[in-house]
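Following this message is one structure expressed as structure tokens.
Every protein chain except one is present and positioned as in the full complex.
Labels run A and B following the written order; every chain starts at residue 1.
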Amino acid sequence: MAIQRADIEKLSFLARIDITEDTLAATADGINRVLGLIDQLRAADTAGIAPLAHPLDATQRLREDAVSETVDREALQAIAPAVEAGLYLVPKVIE
Amino acid sequence: MSGTISGWEIVIGLEVHLQLATRSKLFSGAATAFGAEPNTQACAIDLALPGTLPVLNRAAVEMAIRFGLAVDAEISPVSVFERKNYFYPDLPKGYQTTQLARPIVGPGHLDIELADGSAKRVRIHHAHLEEDAGKSLHEDFHGLSGIDLNRAGTPLIEIVTEPDLANAEEAVAFARKLHGIVTALGISDGDLSQGSMRFDVNISVRRPGAPLGTRTETKNLNSFRFMERAIHKEVARQIDVLESGGRIVQETRLYDGDSDTARAMRSKEEANDYRYFPCPDLLPLHVDTAWIERLRATQPELPDARRARFAADYGLSDYDAGQLAGDTATAHYFEAAAQAAGDAKLAAKWVMGEIAARLNSADLDIARCPVTPAQLGGLLRRIGDRTISNAIARQVFDALWNGAADADTVIEQQGLRQVSDSGAIAALVDQVIAANPRQVADYRAAPEAKQPKMFGFFVGQVMKASGGKADPRQVNELLAERLARPD
Partner (left out) sequence: MHDLTLAEMCHGLARREFSSSELTRHLLARCAATNPVYNAFITLDDAGALTQAAAADARLAAGDAPLLCGVPIAHKDIFCTRGLRTSCGSRMLDNFVAPYDATVVERLAAAGVVSLGKTNMDEFAMGSSNETSYYGPVKNPWALDCVPGGSSGGSAAAVAARLVPGATATDTGGSIRQPAALCGVTGLKPTYGRVSRWGMIAFASSLDQAGPMARSAEDVALLLQAMAGFDERDSTCLDRPVPDYRAALDQPLDGLRIGVPAEYFGAGLNPGTEQAVREALSELERQGARLVDIRLPHSDLAVPAYYVIAPAEASANLSRFDGVRYGHRCDNPKDLRDLFMRSRAEGFGAEVQRRILIGTYCLSAGYYDAYYNKAQQVRALIRQDFLDAFAQVDLILGPTCPNPAFAFGAKGGDPVAMYLEDIYTIAANLAGLPALSMPCGLVDGKPVGVQIIGNYFDEARMLNAAHRFQQATDWHRRAPPEVAA
């Protein structure tokens, strides 16, 4: 079941990756080839099999509740594209 | 009590975001203290710098378990963190780490007391652990917004109720009860004004017996008063729309408490597809019975138990005990004041009376009351030992409210000590009798039944002459004796 232009547009928005008109067809083609590959999964008999999200049979480790991080804002914001008054600047947020 | 409004039945469910009172964040060792300079409490993990990884805070897990125990919920032996994917500038990773399919707290319930004194059970669907987002500041930075990520990663539990609430009053009663519980547990500071407890309200209306109507969600209500108003407003709006033949659109609404207005959010809900999946950076969280039992054994006293204890130990009426025990800060204040005063009933009277009234008119929480329990206790002791009268006590209380150090200093400095020297009071009595010969004659001539009313005049005059400081009981005694004795 090949994905269509509308699917690509939806994925482009969900993933926030702009896809221009001239690359849309090639993008769709590449994705469809991969979907062809992963569609092989359908043949697998997985009835009653619990999904394995993680290879480890382990439990989440817990950290004691202590302030262990010191924040050097200047160093952390030296790599930021746009900051002012200690804030990260972005185009207007509209709720 | 689940009545209707002009033939419409109201259906309300709550989602409560509760900031947990941990020192550090849910998945990082950055501080959670409120009010720091922007982005000074957002470490590399909170900023989602590449290569950083989350490690779960034990205290946050224990607080969630404590909450679950307090609402009689099952604690999941295995719970799973998932990623909720969406892009927003205050969400650094591009996903929120939360729980969906396997939350830590399963179904539970909370009983609320309705206005008529009856109890109602509100079911809790579940509660899960998740991280808070940062904040967008909308002050104008040349047409841009500023992002502060100090709050990003702060631990929350989201508590989701079943749609069991039938009106704004029930919703508020539930919220207050919840507030009392989480502050009693010590898992939250309960400071609504700082966003420590935020309410999303799902509201729909229907004709009795009809299927559930389309609901709207009003987000981020951060006071009980706003919550009540927002519900009234939204219910009225929905009824209005339906009665004029319209349809309710499922939407998220924002309520502005300052202007008492609400509007639909502009962001497009239908485009959301959160693509939840188990977070591969975290492993399943296992909680064994021994851990749960250890926490159960050390659960603090909850409001219902506290209420019973107040009634039993302090001899308060059930109503008064409920008033004082429901809110944790109030309960703590009361108990501290009662101990300092050595008189619980007097302390109860003052906390529910003078203190409540003053806080209300100043719009203050009891946690920010300018008069400490120790100061109040010191004042009440002076009433108890008859150093001052009730009337003078109010005057001393005023001084304490305005910054005075303690009741004794105020009494000494302002010379408010009650005069109980019988010689001095007798002189004042003589003075008043000499100055009011006509009233004395009238009193003595009056029939006995009328005398008590006329007696008050003389008491007032003596008290006035003493500057309010005379011991009223002695004044009464001496006056009665003097007036009965012919000149």
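Throughout what follows, a contact is a pair of C-beta atoms (placed from the backbone, for glycine too) under 8 Å apart; a residue touches a chain by one contact, two chains touch by 3 or more.
Worth saying up front: this structure is predicted, and the values here are computed from it rather than measured.
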* What shown chains does the left-out chain touch? -> A, B
* Asked: Which one touches the absent chain: B:R66, B:R83 or B:R253?
  -> B:R83
* Return the single residue from B:Y95, B:F174 or B:F458 that touches the missing chain. => B:Y95
* Touching residue (missing chain; options B:L283, B:A348 or B:L428) -> B:L283
* Since one chain has been left out of the picture, which residues of chain B touch it in the full complex? -> 44, 47-56, 83, 85, 87, 89, 92-95, 147, 149, 273, 275-277, 280-283
* Structure fact -> Those residues of chain A that touch the unshown chain are 3, 7-8, 10-20, 23, 27, 30-31, 33-42, 44, 46, 49-56, 58, 60-61, 63, 72, 75-76, 79-82, 88, 90-94
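Please note the rule applied: only the chains that are shown with their structure count from here on.
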* Roughly how many whole angstrom separate the Cα centroids of chain A and chain B? -> 41
* Asked: Which positions of chain A touch chain B when the two form their complex?
  -> 13-14, 16, 53-54, 56, 58-71, 73, 76-77, 82, 84-95
* **chain B - residues contacting chain A, complex** => 22-24, 28-31, 37-45, 47, 49, 55-61, 81, 85, 87, 89-90, 136-138, 141, 143-149, 254, 265-267, 271, 273, 275, 277-278, 280, 282-286
